[in-house]
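Heads up: the structure comes next, in structure tokens.
Apart from one protein chain that is not included, each protein chain of the complex appears where it belongs.
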Amino acid sequence: MAEIKKIYAEDGREIVLKADHLCIQFGGLKAVDNVNLEIKKGELYGLIGPNGAGKTTVFNLLTGVYKPTLGRFYLCGEDLTGKAPAEMNKKGIARTFQNIRLFNNLTVIENVMVGLANQIPCNLVQSVLRLPRHRKSEKEYYERALELLKVFKLDEYKDYLAANLPYGKQRKLEIARAMATNPKLLLLDEPAAGMNPNETQELMDVISFIRKEFDITILLIEHDMRLVGGICEKLTVLNFGTELAVGETSEVLNNPEVIKAYIGE
Amino acid sequence: MEFLTTFVNGLSLGGIYAMIALGYTMVYGIAKMLNFAHGDIIMVGGYTVHTVLPFLAILLSGVYNPTVAIISSIIAIIAAMVFCMMLGIVVEKVAYKPLRGASPLAVLITAIGVSYLLQSLAQMIFGSAPKHVNIKALDFGILKIGGLAIGYNTIITLVCSILVMIALSLFVKFSKTGRAMVAVSEDKGAAQLMGINVNRIIMITFAIGSALAALASVFFLLKAPTMTPTFGSLPGIKAFTAAVIGGIGSIPGAMIGGILLGVIECFAQAVPAISPYTDAIEFSILIILLLVKPSGLLGKMRREKV
Partner (left out) sequence: MKKFTSLKNYISYIVIGLVTVICVILSLSGVLKASTAILLEEIAIKIMLAVSLSLVVGFLGELSLGHAGFMCVGAYLGGKVAYVLTQQLGEDDPILNIVILVIALVVGGICAGICGFLIGLPALRLRGDYLAITTLAFGEIVRTIFLNTSEESFGGPIGLPTPRFNKEWFYVICFIMVLITLFVIQNLIRSKHGRAIKAIRDNEIAARATGINVTRYKLIGFILSAVFAGLAGVLYSYTKFNVSSQIFDYNYSIEILVIVVLGGMGNIGGSIISAVLVTFLNRELANILTGNLAVLKDIIYAVILIGIVIYRNAPGLKNFREKYNLKKLFSKKKKTAEVTSDTVAKEEN
């Protein structure tokens, strides 16, 4: 059992995610090269950069889809480097995907109930024999899932198949499912992609709301500068797998290097 | 000496497997599906030869001599290849094309259905009793060099399969259609944007694969001239094993895998203690190989992008 030592920032706030010198190489290509992150509890942190900058790869490293070639990262002081995806989730990192990945043939509420499965124990024998524990846990899954759906205003769609939801609601459902796993850190991969301005606004409201309501730390990848400028407190800009700039949102967005990387000379 | 005989027999059997495996591997590479019915195309090829030969014998009854017999056998083989080509195209158009873009499970089950259908149809038309196919005209006896005794047919089979492989490699490498095939197997969408008619390429792939399967059936018949409606399923599965061993989607892989499997089979059959378990040994090799190196010897594994 590795030692867990909580890390604190200078201002006394706990650091939820600390990544040191993360690197991953595919063949000769350095997809992510020496990326450092330090995200404080309750912060809404943005990861931006041009296409192919390695943003999603950072997410894949943090959720165990890939193992870093070099570097380590810590969640609330616990070293999680190299753990399997399911393990990462149990430790408290949940994510959404750039190209939505729902359980399409399950209903909306079942999608969220899948996310709750690790919260309330009930083993195989108890389920198969329909012991009281099973009935109790099923009821609790249902009720808690319904509560979560209400937060995301999806409760009226609870019996729809996930595949049949409109696009914007699918995005929200994916966040709801991630929230169901009770994460310490939520990773959102382009949550506003493909949304119209109204839906984006609605999404921003939901993100702000869950952040307050659930006291959660969020790291998000986004292209929509309005969304990034509107809700993120700090930013890291990636370009060609390396850090281009780190800092407060307003100063990063005015950084000439960043503007150059986005718009060109 | 016996070792060498077994080895040559193995090479020759391997050549046949390679020919069938080419059909699997090309279809897999281009249409991204396991054509389960491919083995049954072999069977259809065999029955076509069986049906066409007596007709030719009647037509040519006036001028019957050994040369005519050989020519008529060759005509029967060509007829089988053409018929299987058409059958392959029809199967693709009717059963597989509507499912393009559907889940792989659905496509695979349909392919199993087609296999089942072809076997049942053959059983209805020809009955389930073994049929003897008379292609004695193509039996040229046994070549003896010192203590080595090898059937001429074994050599013909080997030479033919090598020629087919060379021709196919050249076709894929240098012809316009062949290069379009490579493009489609790399990226269907991009190939379509470059103006390649993907449907046509898939059709051609099925046609070539089926013709090769028909040719392979003749070589099987030269080894043992009897056949039943399930004649093609075991060689089909084995050839698929060969394609997987070599790395599915890879043409040289299919050749190497086929020959490897043929040699292993012949040696396993030569040892009395393990000969009853030959099939089990071959399938075990498949399972172990898939566990150790799922991409096969020459294949490349595609990872799902997250």
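The letters A and B name the chains in turn, as written, and every chain counts its residues from 1.
The rule we apply is simple: a contact is a pair of C-beta atoms (placed from the backbone, for glycine too) under 8 Å apart; a residue touches a chain by one contact, two chains touch by 3 or more.
For clarity, every value in this text was computed on a predicted model and none was experimentally measured.
K.L.:
Name every shown chain in contact with the chain that has been left out of the document.
P.N.:
Those shown chains that the absent chain touches are A, B.
K.L.:
Using the touch definition from the top, which of A:4, A:29, A:84 or A:225 touches the missing chain?
P.N.:
Result: among the candidates, A:84 touches the missing chain.
K.L.:
Pick from B:237, B:270 or B:297: which residue touches the chain that isn't shown?
P.N.:
Only one listed residue reaches the unshown chain, and that is B:237.
K.L.:
Looking at the full complex, which residue from B:57, B:78 or B:99 touches the chain that isn't shown here?
P.N.:
Hidden-chain contact among the options goes to B:99.
K.L.:
Among A:50, A:77, A:168 or A:247, which residue is in contact with the omitted chain in the full complex?
P.N.:
Of these options, the touching residue for the absent chain is A:168.
K.L.:
Just the residue numbers, please: which parts of chain B touch the chain that's not shown?
P.N.:
Considering the whole complex, chain B reaches the absent chain at 28, 33-34, 95, 98-106, 108-110, 112-114, 116-117, 119-121, 123-124, 127-128, 233, 237, 240-241, 244, 276-277, 279-280, 283-284, 286-287, 290-291, 294, 304, 306.
K.L.:
List the residues of chain A that touch the chain left out of this view.
P.N.:
63-65, 84-86, 88-90, 94-95, 97, 101-107, 110, 113-115, 117-118, 122, 124, 127-130, 134, 137-138, 141, 159-161, 163-164, 166-170, 177-178, 181, 193-196, 199
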